[in-house]
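For reference, the structure discussed in these notes is given below.
Apart from one protein chain that is not included, each protein chain of the complex appears where it belongs.
After this line comes subunit A, so read on.
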Amino acid sequence: MNRILSIFFGSLLVASCAKQGDLFKNPSPSETGIQFENLLSESENLSILDYLYFYNGGGVAIGDINNDGLPDIYFTGNQVKNKLYLNKGNLKFEDITESAGVEGQSSWNTGTVMADVNGDGFLDIYACAVVGINGFDGYNELFINNGDNTFTESAAAYGLDFDSYSSNAAFFDYDLDGDLDMYLLNHAVHTQNSYGKYDLRFERNYETGDKLLRNDSGKFVDVSEEAGIFGGINAYGLGLAISDFNLDGYPDVYVGNDFHEDDYYYLNNGDGTFTESLRAYFGHTSRFSMGSDVADINGDGRPDLISLDMLPEDEVALKSSEGDDNIQTQRLRINEFGYHYQFTRNMLFINQPDGNYLETALMSGVSATDWSWSALFGDYDQDGKQDLFVSNGIPKRPNDLDFINFLSSDQIKSKIDNTKLVDQEALGLMPSGTASNYIFKGTEGLGFEDMSTSWITNDTLISGATAMGDLDGDGDLDLVTNNLFAPARLYINKTDAQRNYLNLKLNFSEKNQFGVGSKVYAYTNGKLQFKELFPSRGFQASSEPIVHFGFGNSTQVDSMKIVWPNKQFQVLKDVSVNQTIIVSPEGTKPFSYGQLTPAANPLFTKIPDSLGLDYVHEEDIYTDFNREKLIPYQISDQGPAVALGDLNGDGYTDIYFGASKYKSAKVYIQTDSGFEASYYPELVRDSIKENVDAVISDFNNDQTMDILISSGGGDFFGESEELLDQLYLQNDKGFEKQELPKLFQNSSVIRPYDIDDDGDLDVFIGGHTLTSNFGVPIPSQLLINENGQFSEQKGFANNGFRGMVTDALWDDWNKDGQTDLIVIGEWMSPTFFENRNGQFIQVQGIELNGLWQTIEAFDIDSDGDKDYLLGNWGTNSKFKASTAFPMKLYRHDFDNNGQIETITAMEKNGTYYPLESLDGLSSQMVVLKKRFTNYKSFAGTTMDGLFPEEVLSQATILEVNTLHSGYLKNNNGTFEFVPFGPELQLSPIKDFVSDDFDGDGNAEVLIGGNYFGVKPYHGRFDSFPGALLENEEKVTLGNQLGLDFTKKSIRHLKIIEFKGEKHLLVVFNNDRAQLYKYNN
């Protein structure tokens, strides 16, 4: 009877513990025998208050220590002892820690890796430790595998017995001498009483600095200094990713540093040294960098990278946590302290042929996974696309704003001693930071789909180090997480035979038998999958040293190319799927890494000295957000203005650059040999104005070229003369100012056209904003020219059109023989005006509000009529908009103080939330401080909860329905909006220019973009490399065209002739202008 009962209870237990997701099940500890649990106990002298990484957790490594074909698992613990579990098959594990002798001696272990350090074909175990603070003793231990399920701790003999603040390590052969060397990742702990400048990294510190150890016949020698590895006291190293990022055969290193220190991107020079190159190739990185991982996610044969941070997706956590710096603090950190751009969210970097990266985390959907530790790419559903698992959670959120501002103080009032300010009671007031782990399914086009609620069971685990391997031998990838305050969790993959796989075990050379550093290229049906074998991945962990591929329904791999670490390769043909194959070097041939970067045959060549065109635009320091604290983006950085024309009448095209506020405009005169700056005192005298656009033309028919300039800049307000657009008429003596109708506004574009057919140019002037009135649509003007005298065409002025205009295009869109007008702008739809004998009538157009930036006519579908390309904000942004759920801008004097405020709101899970934090909103509306006396009460507040209905209903609401750039496809006179593909949604598109660049007889369109005028919360739209658009299908990114656009913000693309040949002139905001020649 008793027995029956216990069986009954036993099965109940099993049933209740074996949780199931659609893709992964979680067998219970009692089923598997894996009881390891990383329990922490806080004490008077040891808590997160004493040790900032108290909650970072232990490590986990998967590998087959006895070569029985079953991968085993090793866990490291912080205050609990390490454990080794031998895989007995059928997901049963045996704790052999004691007999194996791998329990460890150190007080506080962190990361762990398995690697065959001595090259005997058996995996050894390296366990990192934090030693020398908080009373922690011990050292990093190296357990050498005796080959009989026992180990001998031998760190000292190998020179790896470091007693420092280690997070993790990676074994790989950086010098390609055949044996495994080691990178040791350490972390800083110094109190942050001052940031310290970036150059702290140059001064080596034993405890906190990273180390590179070269394996010299079994003895590891510290070569950090000579190899160019930083080892300062400001590097909080948490992420370590090894990959041959630049595909030269030598493994490179990406180090993710927490806090203010930049991440490090060490490119291996191949001569035993590295060059830290972050700034050269990354426009920005994650800020509180944690774990990272590398995989080729878009099948282009280049390794891509994710670096994790701690941005919450959940509104409550988001709005009650400390976020990004404010803009002034960020400037200080960058300009004064010398750090790089860093933002608080995950970053996904897509590796490009020119070494730069497209940063796509926002549009890829993986930017916010809360307090994240480990990222692991793997094809979990075996469909041929890389998926992504992210572990997360923290027991206490120390960045909780209420804790920072309110709770802590109440607790510590009577305890002034600086070292013991906060006690256990205060700790209890920090909110819990548990969030369910995330899993994403890789899709086409750089996107990831969040499958967290279906593929895995929802959890409240605090999961850190994670490793993967095929634990049950069924071919698919299983995962193990090391958790705080909970048993380690196995995620057993249930894909099984539904989709096909192939596993490779590599058997390379004597000292590197597992083939660490090998590359595998698999081709099926014309599709490439590329993988590298570097088992140290994720966070404080190493995964099983195998290479796993999913192939969906393909039953055969057409060919596989294995490139060994020694740069030899071999090819396997027609490999059957659903098996594990062991590959040894056989019939290898030398591999040419040069072939991976195809011979450069770019369309454009940058002219180094730009033929004397040394124009550098300098933006002034005006910050819109200091005045209008809540506007969604700046309006003050739309310059410089550029105009081309033959100013001196010598038959060559000259260039006018209008500058930002208080900077002088510049004119470059074209000569036989290039361009020369020329001085025009009349223009310099007006340098107080900020020029946004300019046109050179002979406006008064006196056979000399004049200049018309639109002014903006967002700073001058009211009826400031500095806001007036300006006409400079040229005569023998120089330029003379000519009155224009007084438009006290921030103008945008000038688009000239001879409306009245009298031989001189009339102009459309776009009105964007009245200073300090962001979001109020204003009129634009048609100015009719009579011999240099401009007057407003009243009919147009009175037609009621209002907008935040950014661009306009004269084009006969209705094909009636009269040139019509299309006007675009922000928070509005493209607006069509029909030319009826010189009167412009607004007609029903397409209803699609965007943040439209630029328009160009182009027959993209080659059907003989003109389509209209439209540059928008792009989707790689924290802005979110759709027709069903538009992004909204509320304008109203919400606090009744005579000043209008703007509140941007976006939808999340069907409800609208304000974009800004409580601090942001209350900096403009102090009344909210009374409504919300703490952050908790504000967090999760919807727009409806922010203000009563009677107040909200009085607000003017502007909307955006799409952020996609795309084109209006002309279907016989009706227009349909078609979004561009993902590579053109990376950044705001700021200009198009059309020409036959490749000399094929057809026109193409060159596209430029990027934009930085947003608060740090939004990051920097800096990674769009430009693109050439040939038709609806074909887009080539600028980094394959010889264009240097990445990390710069384009304003104008112009074509200018020099010596009878067309050249491309590229003008940036706050950067040096570039000149390219066409190569065709």
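What to note about this one:
Convention: contacts are C-beta pairs under 8 Å (C-beta built on N, C-alpha and C of every residue); 3 or more make two chains touch, one makes a residue touch a chain; residues count from 1.
By definition in this document, contacts and distances are computed from a predicted model.
Hidden from the displayed complex is a chain whose UniProt protein name, among "Multisubunit potassium/proton antiporter, PhaD subunit", "Long-chain fatty acid--CoA ligase", "PspC domain-containing protein" or "Vanadium-dependent haloperoxidase", is "Vanadium-dependent haloperoxidase".
Only one of A:K19, A:K88 or A:R331 touches the chain withheld from this view, namely A:R331. Per the touch definition above, the residue from A:K629, A:R891 or A:R1020 contacting the chain not shown is A:K629. Touch with the chain that is not drawn comes from one residue among A:G21, A:P303 or A:P398, which is A:P398.
When you scan A:Q899, A:S953 or A:N1002 for touch with the missing chain, the hit is A:Q899. Contact between subunit A and the absent chain runs through residues 48-49, 52-53, 189, 191-195, 197, 236, 259, 288, 322, 326, 328-329, 331-333, 335-336, 398-399, 403-406, 408-410, 412-416, 418, 421-422, 426, 621-623, 625-627, 629, 895, 897-899, 901, 923-926, 929-930, 933.
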